[in-house]
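Can you read through this structure? Questions will come right after.
Below is a slice of the complex: some chains, not all, each in place.
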Amino acid sequence: MVDEILKDTQMEADRREVALQRVGVKGVELPFQIKSMADGHQTVLATVTLTADLAHRFKGTHMSRFIEILEEWRNRPVSGHEVREILQQTKAALKAEIAHMDIRFKYFIEKKAPSSRRKSILGYQSVFSGTMQGGTFDFKLGTEVPISTLCPCSKAISAFGAHNQRATIRAMVKFVPGKFVWIEELAAMLGKQGSSEVFPLLKREDEKFITEQAFSNPKFVEDVVRDCVLELRKDARVRWFEVECEAEESIHQHNAFAYQMETVQR
Amino acid sequence: MVDEILKDTQMEADRREVALQRVGVKGVELPFQIKSMADGHQTVLATVTLTADLAHRFKGTHMSRFIEILEEWRNRPVSGHEVREILQQTKAALKAEIAHMDIRFKYFIEKKAPSSRRKSILGYQSVFSGTMQGGTFDFKLGTEVPISTLCPCSKAISAFGAHNQRATIRAMVKFVPGKFVWIEELAAMLGKQGSSEVFPLLKREDEKFITEQAFSNPKFVEDVVRDCVLELRKDARVRWFEVECEAEESIHQHNAFAYQMETVQR
Amino acid sequence: MVDEILKDTQMEADRREVALQRVGVKGVELPFQIKSMADGHQTVLATVTLTADLAHRFKGTHMSRFIEILEEWRNRPVSGHEVREILQQTKAALKAEIAHMDIRFKYFIEKKAPSSRRKSILGYQSVFSGTMQGGTFDFKLGTEVPISTLCPCSKAISAFGAHNQRATIRAMVKFVPGKFVWIEELAAMLGKQGSSEVFPLLKREDEKFITEQAFSNPKFVEDVVRDCVLELRKDARVRWFEVECEAEESIHQHNAFAYQMETVQR
């Protein structure tokens, strides 16, 4: 066995007495299967960070084991539950107390145009972020929802028109134990909080609908975040959230921004 | 029909007498199916630009038609031949003389570690770039191949060791009509031109192999590009290429770079 | 002298008979001084590519000489004329026939808000791109101008409002020998071709002005590019240009795009 012949530098004793919180691999790109709400799954391009803590007495971790675990899981549909399994396996493989994983990916959801009902798919940049410490599993779901915002001030002060722009709602959510919120649900809930939704495919009748809807529904980034906060508080499955809205102001080169983090009393 | 009632601003006459070369959609992200060499296909995250020329007499193009075409094609496995079909369809849908498309995606290929033969998959950022002008189809395949380079100068002047680093070979290739080179073939050809290949999963015996191979095979970016040039000239299917190597020098914060473009006499 | 003792690997003979077109450094970040139109200069963060060709008989170039040249020039105000000098010096230092340089940087120009006349500065991503081949100097100036576009179709079909968004005009320009166009001039010329300009600092009266101006001046990306084309053709100093407009559509997650390249008959 080669591994018995070749020196295992990582297993050498370390005398600095510094236990490390996170050691592992970052920026690993590979296809992954993400479970969808409708009982199937989709293939995504994932960018993964996977780490474990390192006891003070060891010089280094075994980096190839993280890749072996990811190779093993890349063809098995994954959701929150499977992130837990991956982290348990990581803890065991690395003889660690803590394991942490981030899987970032663009997840696609079919949308129907508001008037023509024409279908197209929209991508939501999403993340599963899990930590397993001892027997405790902490999980966050994140997603980014593209919307459009129309400025209430611009509408109020102008004789006609109102500036509007592409904006993004970003949310991270922790659930009550035993509950799970799907990306589909989070995206639908948040996507309604802008001046209007966005769609890849819009025919003229849809463009008319969206233009008029946005003009009838002006919102600052502050309004968007407040309305998201109210929705997130209402969902009995959510026990903590972070939500922000960043609007790519069409009259500036910089962005307008609002942010809120809350632990929800249940 | 709503489209008959709502004004078609795009079809209005334009009096500026400026025909435009490329008008369309850019930064469209959606999953696509890419044909693989071994008679299957893989799902990728594609970023697409799709454009057509616009006659001087029309005010605007119909942007939603580009998205309809992409929606129609996203579940049908695509290679060079299908890019041609997409462009013909685009020309017809937009009543255009010229259509152009870029599909950029990360394509994964299984690699075996050099000694342990352990398998893992490596991503190659790739592009299909096609232009259809009248009846003429011009197609370029591009890919980026991660390699490692070890500096010949550093090795020659130092008592021991030699600096080495991650480097990328980027190639764009045009083929002789009727021929096609697969990403798998291009990646394999170019991947051998560094000091050593790179792999996601390496056990200690593989790390030893690669370290020694790179040290025995020092190469400047100039060497890498020259060796790529010789390989590309040799392949009878290649009639034009552009190839570069960019090395993320481990002793600097900037990169070393070499580049060559050639039309090959066949 | 150490350099006489240490082996000069780069100067070794190369037998592959492949002369290389571009060899040098890429991604070099350093502060640079850019000459301004008003007889001063501004300090920018530059990202530089500097290359020379390499004769077939030499194994490698001397990478450190490129950095020495950049170090020498980083405190001397630079415009098109100085790019020529840098390239001549590069050719001499590397004993090369061809030298090429790209300096990319964000250049700031003061703007006055349209109604309040309040001042603020806006950044324009710009590039000086020069090639010296034998005694011939080829120079391109590029800049990116942020604007706002308001959709003519959306305005025409909707009962009220119209979607609008941040957009970018990107232009590359070659001049008639002996002429020079300043970034300030190019930015001013192109910045007027959107539905409205953008500004970092706008008070309410300015926001009203811009909102109404954009609504009164709807433009597709096609309109923006056509109007830029007409302006660029009119400027007697311009002999070639490339111009595009990319609009971050507020109703989509993808962008609308138009592009034109022309050699101007003078």
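For reference, chains read A, B and C in written order, and residue numbers begin at 1 within each chain.
Rule of thumb we're sticking to: contacts are C-beta pairs under 8 Å (C-beta built on N, C-alpha and C of every residue); 3 or more make two chains touch, one makes a residue touch a chain.
Predicted model only: the values in this text are computed from it and were never measured.
Here 3 copies sit in place, and the number of copies making up the whole complex of this structure is 4.
One rule holds for everything that comes next: only the chains that are shown with their structure count from here on.
Where chain A touches chain B, the two copies mostly use the same residue numbers: shared numbers make up over half of all numbers in play. In terms of their C-alpha centroids, the spacing between chain A and chain C amounts to 35 Å.
Between the CA-based centres of chain B and chain C the separation comes to 25 Å, rounded to the whole angstrom.
Rounded to a whole number, the gap between the C-alpha centres of chain A and chain B is 28 angstrom.
Of all residues in chain A, those touching 2 or more other chains are 123, 200, 202, 204, 208, listed in ascending order.
Listed in rising order, the residues of chain A touching chain B in the complex are 2-3, 6, 8, 28-31, 42-45, 64, 67-68, 71, 74, 106, 108, 115-116, 119-121, 123, 200-205, 208.
Per the touch definition, chain C reaches chain A in the complex via residues 122-123, 146, 148, 150-151, 153-154, 157-166, 196, 198-200, 202, 204, 207-208, 210-212, 214-215, 248-254. Against chain B, the residues of chain C that register as touching in their complex are 6-7, 9-10, 14, 16, 18, 20-29, 49, 51, 54, 59-61, 63, 67, 152-153, 156-157, 220-223, 225-227, 229-230, 244, 246, 253-261.
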